[in-house]
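With one protein chain withheld, the remaining protein chains of the complex are depicted in position.
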Amino acid sequence: MLTLRNLTCGYGRTPVVHDVNLDVGTDQVVAVMGHNGAGKTTLLRAVVGLLPAMTGTIELDGRDLTRTPTHRRIAHGMAYVPQGQQCFAHLTAGENLRLVADGRKHGKTLIDEQLDRFPALRPLQNRQAGLLSGGQRQQLAIARALITEPRLLILDEPTEGIQPNVVAEIEAAIVDLARSGLSVLLVEQHLGFALQAAAQYAVLRSGRVASHGATGAGARERVREAMAI
Amino acid sequence: MNTIALTCTDITVDFDGFKAVNGVDLELARGEVHFLIGPNGAGKTTLVDAITGLTPYTGSVTKDTPGTGAVELRGKKVHHIARTGIGRTFQTATVFDNLTVAQNLDIAAGAHRTPWTLLRRRRHLPETVTATMDRIGLTGHADTPAGILAHGQKQWLEIGMLLVGDADVLLLDEPIAGMGHDERETTGRLLHDIAADRAVAVVEHDMDFMRAFASRVTVLHAGAVLATGSVDDVSTDPRVQAVYLGTKETADAHTA
Amino acid sequence: ACGSRAGEETQAAESCVDTSGDTVKVGALNSLSGTMAISETTVRDAIYLAVDEINAAGGVLDKKIEIVAEDGASEPTVFAEKAEKLIREDCVAAVFGGWTSASRKAMLPVFEDNDSLLYYPVQYEGLEASENIFYTGATTNQQIIPALDYLAETGVKSLYLVGSDYVFPRTANAIINAYAEAHGIEVLGEDYVTLGSTEFSTIVNQVKSAGADAVFNTLNGDSNVAFFREYANVGLTAEQMPVMSVSIAEEEVGGIGVENIEGQLAAWNYYQTVESPANAAFVAAFKAEYGADRVTSDPMEAAYTSVHLWAATAEKAGSFAVADIQGAADGVSFDAPEGTVVIDGANHHVTKTARIGEISADGLLHTVWESEGAIEPDPFLDGYDWAADLTVSK
Amino acid sequence: MDLLVGQLFTGLSTGSILLLAALGLSLTFGQMGVINMAHGEFIMAGCYTAYVVQQIAGDAGVSLLIALPLGFAVGGAMGLVLEALLIRHLYHRPLDTLLVTFGVGLILQQVARDVFGAPAVNVSVPPALRGGVDLLGVTVPKTRLFIMGLAIVAVTAVALVLRFTPAGRRIRAVVGNRDLAETAGISSRAVDAGTFFIGSGLAGVAGVALTLIGSTSPTTGQSYLVDAFLVVVAGGLGRIKGAVVAAVALGATQAVFETYSTASLAKVGVFIVIVVFLQLRPQGLFTLRTRSLA
């Protein structure tokens, strides 16, 4: 599905993420962990194309997307939920969803599906998204990403700022989505959830992969260890 | 000395007919880390906005300061409220990116300075600034521009800025969002440490963090107070479980 | 030591004009950029034409004239700066140019302090006379007053005044008010708009409801387009309520659109249609140089005349020195396209023939009335009793 | 009564002219945050388009009909070029766009001077639009009625597009958050270019229409620019509804001041009214609040 080879990227001339190799297989959930500032967000931004890759390649299903602009990567099947509950503040919640449903065959149905998944959003459709609470915005962001019917969902700390019972729902939803044929690249601080949902993990430290592998037995210790140093 | 530092009485915030906060009473006592939890959209941030003068409201907020007595905050301007000793942080850390850590703290310490002092150069860092820098663990970064600090460090700097500013009521909106496990621990201890002679209110969704560090919890739901009490009181309250925590099983299933 | 204090005589800067070679330099200072470029570029064309003519005929005092051009950029301070540069750095013998009174007033101290010469070719509000300026456009008694005389003659008993908000229209209107009072004419309204304004609905409706016999228009530039269109739109015509304009010449008629202004009146000293051999030659030469579709206008003619007057004065004086020119100027005449003009050495203005023109369908102005011979310049209106209150004891 | 009706009409008419000049700005400035000082020169380009078309087509009525869409295309094309060459690189420096486009405006003025000559040119009004109609005792010029009609059509079209079409949503999305819009599958480049095209095209249309009442010269556009910016600011950035109300209100204020004092003082009066008004509504008439800091 997604293949990163020797990916280096950063801001200005300063690399923040160095030489990362990572594979997300079809129907697989891969969790990326690491401290604040380790470069997780930077890595994801490079994958969706918001930051240029300094060196290395990004491939989706064998197609080289390293130089493809972001919106075309989305058309190729990526979807991205950025960190920080971002939404189009000046559009209503409903318009946030319609924006991505526009031009899709079953746009209305797709929106409805997501409203079923996040029922809290239904009554808020006519409220300006900029006025929603943090948690409401996060749900809106995930719904927006899913409407594009992605094959690879990229999530940056999707449960940050979400009330516990909804966290549980989101987690369930991700596991569910993965089962139904979606690949997921997940940045997550909740270790327990990350390891449970993901088949593979990678730990970033100072922009480099410090540890990676399958999430089976002993993974928790390896992750803890990689993070602690 | 658990004296009450801040008293909110019957706060209501009305957005064109939608009551985001609806008749909330709340007391914050010195010596306590008071957690404010509740579903997304319950009105937690709005309540903090109201107290700090960002949103108009009805009701009353009084600040009790030893020596000066109680003052009503409603109707005061943002910076006047801040000067009574109320400090807040935001869901996303805002520090002055182009200034260094020390400069950030020095500014935060200086709201009471005379114009004359302001117009001169700083000869040396004030005691409180160096002390606080120690306390938040950023002494090594004194000359680092705040813009290039790590996320967690920015949050700490923000808290530090409230401390040097002599805030004795701290309202922190999701201060550990995005922090790793160890940083959460550090932050929690820091909060307890500074709460010794201050009132600290924390808005947070991380239940582990709450269980570990809350002295007292208030649960908001749909703009109103749903429950208030100790961690145990609220986490066993079925209404809180229903609207917020989820059933016991789901809640436990994901705790690390 | 800090130079001289008040009251002490100062020595004007020594002139650096160099006449040892076979050329003499003059300055052409017009706005080539900014809002005034619209008018002043045409003046520059006329200056060049005159210089070419003189050079072709052998020059002045056997020297070819060399033009140093500068852009006044429609800003008085730039006019002052460039004037000083022309005088002190380029050492020109004289400068031709300026249009707005603001630009002239900005340049005046420069020419006085450096004791140099400016030839100013545009009609203006009068009340000025400097040793260092030759005013070759009309002063008020050669344009405004004849226009009023004409209106009074044709039976106009009430006027409405519309002007741009600056000195020329305000002074003109002060004169008109004094004239009106003395001649039993009623002034029904007086309105000013910002230079360049295109909002005339209110004013035109007020003009219409006031029902004056005529409108006296001192609007400048672009505003005329909007004014005349609006004027026609509310159904006012030249027959009903003629408009007498003092700032609309052939160039402007093109921009306003002749259909909006046909039949209206203007007061100048020169029109392209003036019939004289000198004008026939001037128009022919101008069109040959700049294209058959170009028109000539009063300020252009005055600028053209300026250069010739300066050359004639220099020939008479046998020198380019400022003092010599000043000394020789009185009585110098030139057979100008508008008719013979003569310099009045007392006030440095020139005699001019006043003409009322009517705008016709071909876009040109045709003389419908002209003064009997050239009118002596009277910048301070000393010869008009009713104007006693307006003028300053000079 | 007459006077009142007259004032009311003048206010509406002045307002619609302001609105037409400001409408493009409410996209490029209001939506995109680009302070385009060359907007006035785009208006001027529209004026000269009308002029050139009339030189070729001859008939004033036919040429107006041709010039309106062509003016849109000319203004839009100039906007596209400006966007692609300069503004694209300045989205993160909105206030710098002001300075750069000021320079572009200077150049365009000089180009007009060199191509068409410094003196004003005349664009004839079609016979059908000459004269006026009597409405409640005042004579209302047909050209102004035409401009009012055009303003209403243009505003309605822009408002509908922004509010209800996918394209409008995309514009608002890109304006709100460029990166996020990209990740929503929207090509922000295309949207930026498109928005700027429409905004500049509207300036061209305004220019064509303004030849009906004003002069056509290299500096024509300048006189409308500041007022147009004020309309956008007073209305609330990016709010079409606000721009409409602000334009009419400014027009009316100007008309009232003009009646009771001089036209020069009217400008000052308008400014004072706006400062006082911003005391009451610092972010303009209609604002979209968000909860973000800063």
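Which chain is which? They are A, B, C and D, in the order written, and residues in each are numbered from 1.
The working rule: a residue touches a chain if its C-beta (ideal position, glycine included) is under 8 Å from a C-beta of that chain, and two chains touch if they have at least 3 such contacts.
Note that in this section contacts and distances are computed from a predicted model.
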| query | Any idea which of "Heme exporter protein D", "Dihydroorotate dehydrogenase", "Inner-membrane translocator" or "Urea ABC transporter permease subunit UrtC" UniProt assigns to the chain that's been left out? | reply | "Urea ABC transporter permease subunit UrtC"
| field | Per the touch definition above, residue among D:19, D:138 or D:237 touching the missing chain | value | D:237
| Residue among B:74, B:113 or B:135 touching the omitted chain | B:113
| note | In the whole complex, of B:29, B:47, B:61 or B:82, the residue touching the missing chain would be B:82
| note | Filtering B:22, B:100, B:186 or B:236 for touch with the omitted chain leaves B:100
| request: Against the chain that's been left off, what residues of chain C make contact? List them. | output: 1-8, 10, 12-13, 32-33, 69-71, 73-77, 80-82, 84-85, 88-89, 100-102, 105-106, 108-110, 112-113, 125, 127-128, 165-167, 170-171, 174, 192, 194-195, 389-390, 392
| query | Mind pulling the chain B residues that touch the left-out chain? | reply | 52, 77-80, 82-83, 87-88, 94-100, 102-104, 106-108, 110-113, 117-125, 142-143, 145, 147-148, 161, 165
| message | Touching the absent chain: which residues on chain D qualify? | response | 29, 33, 35, 37, 86, 89-90, 92-96, 98-100, 102-107, 109-110, 226, 229-230, 232-233, 237, 262, 264-265, 267-268, 270-272, 274-275, 278-279, 282-284, 293-294
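The rule is short, and it goes like this: only the chains that are shown with their structure count from here on.
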| field | Distance between the centres, which are taken as Cα means, of chain C and chain A, whole angstrom | value | 75
| field | Gap in Å, rounded to a whole number, between the CA centres of chain D and chain A | value | 42
| Of all residues in chain B, the ones touching two or more other chains | 45, 92
| request: Spell out the part of chain A that touches chain D in their complex, as residue ranges. | output: 48-50, 69-72, 74-75, 79-80, 82, 86-91, 95, 98-100, 102-103, 128, 130-131, 144, 148
| field | Footprint of chain B on chain A - complex, ascending | value | 34-37, 83-84, 120, 131-136, 138-139, 157, 160-168, 171, 189-193, 196, 227-228
| Contact footprint of chain C on chain D as seen in their complex | 2, 6-7, 9-10, 13-14, 109-110, 113, 117-125, 130-132, 138-139, 141-144, 210, 212-220, 222-223, 254-255, 258-259, 262-264, 267
